[in-house]
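Showing chain A:
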Amino acid sequence: MRVNAITWLFQRITAAVLLVLLGVHLWLLYMNNTSEVISFAEAKARLMSAPYITLYVLLLLFGLFHALNGLYTVMVDMGIKPRKTAIGALLAVGLGLFGIGLISIFQFIM
Partner candidate 1 sequence: MEEIKTDVLILGSGGAGLFAALHVYDNNPGLDVILATKGLIGKCGCSRMVQGGMNVVLNSADSVDKHFMDTIKGGGYINDQELAYTLVSDAPKAVHELEVKVGCFFDRAENGEIHQKAFAGQSFDRTVHVADLSGIQIIARLTDQVFRRQDRIKVLEETRGLDLLTTAEGDRVVGAVLADMRTGELIVVNAKVVIVATGGASSMYKISAPSVDKTGDGMAMCFRAGAEFCDMEMMQFHPTGLLAGQSRLSGSVLEEGLRGAGGYLINGLGERFMERYDPERMERSTRDRVARAGYMEIMAGRGTESGGVYLVMGHLGSEFVEKKFPGMCDRVRDVGKELSKEPVEISPTSHFMMGGVKIDRDCQASLKGLVVAGEDSSGVHGANRLGGNGIGESVTFGRRAGDTAAALAEQELLRPFRQEQVEEIKQRWLKFFKPTTGVDIYPIRDEIKNLMWEKVGVVREAKKLQEAISRLNGMYEEAQKAYVTNRTLRRFNMEWNEIMNTINWITVARMVANSALLRKESRGSHYRSDCKTDNENWLKNIYMKKKGEFEIETDIRPIISTRFSMEEIRKLNVQY
Partner candidate 2 sequence: MSSQEIKARIFRYDPEQDVEPRFDVYTIPVIKNMAILDVVFHVQNYIDKSLAFRCSCRIGMCGSCAMYINGKPRLACRTQVSSLGTSEVTIMPLPNLPIIRDLATDMEPFFEKWKKIKPYYVGKPELKDPVVIRPDSDEREFIDQMLDCITCGCCYGACSMVATNEDYLGPAALNRAYTLVADKRDSIRVERLKAVGRSYGVWRCHDQFNCAEVCPKNLVPTKSIQQLKKRCVMQKFGVFK
């Protein structure tokens, strides 16, 4: 695999970025609430604002890459062969999950 160095590097970058994004995500959810109880209207409003959508698309992308690449690493560690099949399966799962994620994020825009 020629892309090893890149995926290895990106795994580390995504790890760092995820730490930040997850922090922001938690802060938004738990600290930045206007009221005690989360209302549907508020949630809907959030998911219609550009910064929120950007944040969650990034979280989705980085989270998926980090998780699936991590899974792939474990598979190679265990000696799974052929690796191309593993990559294909993970890409399919990844694309599927990405689609579902996008649908959820763009719920109120579409």
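Selection rule: all candidates are chains of the complex that A comes from, given by their letters.
By our rule, contacts are C-beta pairs under 8 Å (C-beta built on N, C-alpha and C of every residue); 3 or more make two chains touch, one makes a residue touch a chain; residues count from 1.
What you see is a predicted model; the values in this text were computed from it and never measured.
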item: Direct contact with chain A in this complex, candidates 1 or 2; value: 2
item: Residue numbers on chain A that touch candidate 2, as the complex places them; value: 1, 4-6, 8-9, 73, 76-79, 83
